[in-house]
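Every protein chain but one is kept in place in this view of the complex.
Then we have chain A:
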Amino acid sequence: MYYTEEHEWLRVEDDLVVVGITEHAAEQLGDIVFVDLPDEGKTVSKDDEVVVIESVKAASDILAPLDGEIVEVNTALSDNPGLVNDDPLGEAWFFKMKVEDLSALDDLMDEAAYKKFIG
């Protein structure tokens, strides 16, 4: 598992990068009530705003963690945004990306570094 400073987690499955948000982020955001997902097939650059999530408190963006193409989005979140609070590391993944160069993952934090990052 890899982590970004934007509180996303990434894991590699079948050569695709699966992206979600951390438990820490889900907890801090509070109850999620709306998730706006990108179109499948969309080409994105690192730091593009690709997902909007709204909690009872406010709207937040999820940024593309790497350059690549969105190949699949988790439509279950549209119907059940609360899944993000219930299972942020599992069922509540947001999208899967095809990434040219998986070695870019090496620049991200591992779990120990992320834990230190959030203090």
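Convention: a residue touches a chain if its C-beta (ideal position, glycine included) is under 8 Å from a C-beta of that chain, and two chains touch if they have at least 3 such contacts; residues count from 1.
What we mean here is this: contacts and distances are computed from a predicted model.
Asks: The chain dropped from view, which UniProt name applies: "Osmoprotectant ABC transporter permease protein YehY", "ATP-binding cassette domain-containing protein", "aminomethyltransferase" or "Thioredoxin"?
Replies: For the chain missing from the view, the UniProt record says "aminomethyltransferase".
Asks: With respect to the chain omitted from the figure, which of A:A25, A:V44 or A:A92 is a touching residue?
Replies: With A:A25, A:V44 or A:A92 as choices, the missing chain is touched by A:A25.
Asks: Please output the residues of chain A touching the missing chain, sorted low to high.
Replies: 5-8, 21, 24-25, 28-31, 33-34, 36, 47, 49, 52-54, 56-63, 78, 81
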